[in-house]
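Quick one: this structure, given as structure tokens, is what I'll be asking you about.
Note that one protein chain is taken out, while the other chains of the complex remain in position.
Up next, subunit A:
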């Protein structure tokens, strides 16, 4: 082969060129363009794009109750889903790490909801909550099933939480199982011989040793839930009265339904900053608690 073909600049181009091209077109250019649009009043169609400085950000922060509401909803939703799905995922993983006869089948079952996307899950659960739950309620007389699911603010909220937990717990379980298999069994036996109770072992030995898995699980569940769109779109459509509209949905509607692209991109950037700060803080807090073996 001719020498120039293997020169460093050509190698750099061959190996990195394709990645840089797709990355620039799909990530970098839209990111920078978005930053620019967030200071304009662009409506998506008109060729005239007026520079409005910080007006969009000001409007969002002072004069957009829907956006504030969607942020508040998303924050509460994230706290509920992250807490419940991690607790459940860890509990299942902990039990499945014992020598049960059905553990492999059970692992598959718990993971199954996760391979279906949020959109289809939302539709499935719309049926469960609005058709099956009333039927179960009639048959059993249990009040929980007779609630007006999805038609009040509270039931729509908890409906979304139930489905998100159902979807996410299995995935977190897989990561927790991986973490638990790394806990040396001789350590657990030594503690048991020394008379530690199950709860003490869990809290003082297992939990510190699986902190890396906790870091990952919290990170994943926070970022999924905070960016939730598909599920809200199909299960509640943000209703009733926009009470379950997530931030991601609010941005989507602002840009593509209200045609206020400038305002939409400004919201998207606020969203970006908030997501980044929250996940950074979380990772740095939990990383500190990881112990070296």
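The rule is short, and it goes like this: contacts are C-beta pairs under 8 Å (C-beta built on N, C-alpha and C of every residue); 3 or more make two chains touch, one makes a residue touch a chain; residues count from 1.
In this section, contacts and distances are computed from a predicted model.
Missing chain, UniProt protein name, picked from "Iron complex transport system ATP-binding protein", "Sugar ABC transporter permease", "Insulinase family protein" or "Cytochrome-c3 hydrogenase": "Sugar ABC transporter permease".
Of the options A:6, A:258 or A:284, the residue whose C-beta touches the omitted chain is A:6. The hidden chain makes contact, of the residues A:84, A:136 or A:183, with A:136.
Residue in contact with the omitted chain (choice from A:83, A:124, A:148 or A:191): A:124. If you put the hidden chain back, the residue from A:69, A:107 or A:146 that touches it is A:107. Where subunit A meets the chain that is not shown, the touching residues are 1, 5-6, 8, 11-12, 14-16, 18-20, 22-23, 25-27, 29-31, 33-34, 37, 44, 92, 95-96, 98-102, 106-113, 115-120, 123-125, 127-128, 131-132, 135-136, 139, 166, 170-171, 174-175, 178, 185-186, 189, 212-213, 216, 220, 223, 227, 229-230, 233-234, 247-248, 251-252, 255-256, 261, 264-265, 268-269, 271-272, 275-276, 279.
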